[in-house]
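All protein chains of the complex are present and in place, except for one that has been dropped.
The letters A and B name the chains in turn, as written, and every chain counts its residues from 1.
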Amino acid sequence: MKVAVVGAGPAGVRAVETLLAHGIRPVWIDEAMDGGGRIYQRPPAGMQRDARTLYGFEASRATALHAALDAAKARADWRPETLVWNIRPGQKQLNTLSQSRQGVVAYDAVILCTGAMDRVVPVKGWTLPGVTTMGGAQIALKSQGCGIGRRVAFLGSGPLLWLVAYQYAKAGAEVAAVLDTTPFATKLAAAPGMLRGPATFAKGLYYIGWLRTHGIRIAEGVTPLAIEGDETVAGICWRDAKGVEQQVACDAVGIGWGLKPEAQLADLAGIPFDFDDVQHNWVPRRDAAGRTPVAGVYLAGDGSGIGGAEVAELAGTRAALSLLQDEGRAVETAALDHKLASLARFRVALEKAFPFPAHLAVSLPDDALFCRCEGLTVGDLRVTTTGPTLPAPEMNRAKAVSRAGMGRCQGRVCGAAAAEILAAKLGCSVAEVGRLRGQAPVKPIPLVAAP
Amino acid sequence: MKLTRLRDTARPAISLHLEGEAVAAMRGDTLLTALLAGGAGHLRESEFGDGHRAGFCLMGACQDCWVVVEGMGRVRACATLAQDGMKVRRG
Partner (left out) sequence: MSGTRCDVLIIGAGGAGCSAALHLALRGSRVVLLERGLVGGQASGVNYGGVRQQGRNPAELPIARKSREIWGRMKALAGTEAEFTVTGHLKLARNDAEEAELIAYLDVAKQYGLPLRMVGRNALHGEYPWLGPKVLAGSFAPEDGSANPRLMAPALARAARDAGAAIHERTEVMSYAHDGALFHLRTVRGEEFSAPVLLNLAGFWGGRVAEAFGEAVPVKPLSPNMLVTEPMRYFIEPNLGVVGGNVYLRQIPRGNVIIGGGYGESNPGEPGEMPWSRPVPEATMEAARLAIALVPELEGAQIIRSWSGIDGQMPDRIPVIGPSSTTPGLFHAFGFSGHGFQLGPAIGAIMSELVLDGRTDVPLEAFRITRFAEAG
């Protein structure tokens, strides 16, 4: 049986480990130079830091995952630095690109573990050099030993905001401010549910407490106004919870509001998507065991709906077990299913504590740039609801008319905010405006004379 | 944009060329790190007149850090390891 696993983050590692344990040697593909995914991304060879420094509280998990990764790499058909740019569910083929060479991988079953990226809301000035996603700021530090600047502000919401600010301060960067768009009261209201995940909750409190005791400027319930600067970031200004404008000087800003699935391959595989009200994301349809409506395609990890690294590991194992079950193998899943269900309940509380700030996208001025690829403004998108053509009733006509989502990133970066802006203008729900459909190639591939 | 080296600063030095100018970097740097820690300031220009860009996501998703490396063609700076002697143009 030919099995392929796409992605070597927490979900992919555990899926491959499980397949190997049952005598299946999958083709295992990751776009990066090494496995580990984003959360447990390892620095390139030659870096000296130990796991404790790199991964903090997650050091033991990271070390265990890396051990499993290295063991599995040696036994699977491991193909790093390989982009899967298309999937053909009818033919059961993956189209790949590696070192400028095209390839085809045939499969009988495939597990897509394609991970997530930061969910962002445009802010005036967000295209200035010096602004990165929260995840980007973390990768710079973790994988490269660099801060995105000397004096860095962080703007957003969610666990990553506090974690990255803490990691920067610990590494010796000056943290100019931590600006949380979620009001304190919202987080407080969600606290009882958060206690379902006491370890995660405690870590969050630890980071916040540490930042406070080290005198770092913290503001909650803020409304971002602009990231300022000419050639590069010079400062950030916001309106505080009392409505007073504030400003701080900095040379870099990390922004992010949680994560969104990198689900383009699931889309091309023909899996239907549903709008998840709790996550406030479009997610590909799957059951709790990773099965999808498309024969032979399984999903696991954040690429199939945000659950975090711990869930991703379990879901990777579970998806591989589903594949084995569907092959008629007898496997034991009851304990795993129970654990996954329990973690899912904690996730609901976490999402309630850090809701996506749709209002920030909706209130962006017309002249704010929202699409980095095509240089489009919010006004360019809003005008699709009135003219010059038949008004856009949904996202894909808005795309056709405005070019939103037609750039190199295909709307990965601006899509979430674009949907909010359009929905507000149309007076309907964000689920009703639909989502940008994925198109091959999922990331740019070169035109070549001899494939 | 100037990346600030905070950790792992004792790595062997390498040198790149950005549009003719030497850029000092370290083994293990990505092209993005090498250029932006080395003083390049930005990596590309928006095609639509809205200014310099220097990457955004650092994980190969946003497509905002494309540069040209002699002999390799167009690459994402965040996903490409810097090598001693690389000749780079802004994308």
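Quick note on the criterion: a residue touches a chain if its C-beta (ideal position, glycine included) is under 8 Å from a C-beta of that chain, and two chains touch if they have at least 3 such contacts.
Note that this is a predicted model, so its numbers are computed, not measured.
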Interface partners of the hidden chain - shown chains only, full complex considered: A, B
Which of A:Gln41, A:Thr82, A:Asn95 or A:Thr232 contacts the chain that the document leaves out: A:Asn95
Sole residue of B:Glu19, B:Glu47 or B:Asp84 that reaches the chain not shown, by the stated touch rule: B:Glu47
Chain not shown, touching residues in subunit B: 47-48, 66, 73-74
Hidden partner interface residues of subunit A, rising order: 86, 88, 90, 95, 102, 268, 387-391, 393-394, 396-397, 400-401, 406-408, 410, 439-441, 444-451
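The rule is short, and it goes like this: only the chains that are shown with their structure count from here on.
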CA centroid of subunit A to CA centroid of subunit B, Å: 23
Residue numbers on subunit B that touch subunit A, as the complex places them: 1-12, 27-30, 33, 36-37, 41-42, 46-64, 66, 73-74, 79, 81
Residues of subunit A that touch subunit B when the two form their complex: 31-33, 38, 43-49, 53, 100, 117-118, 127-133, 135-137, 139-141, 143-150, 171-173, 231-233, 251-252, 262, 369, 372-375, 407-409, 412-413, 443-444, 446
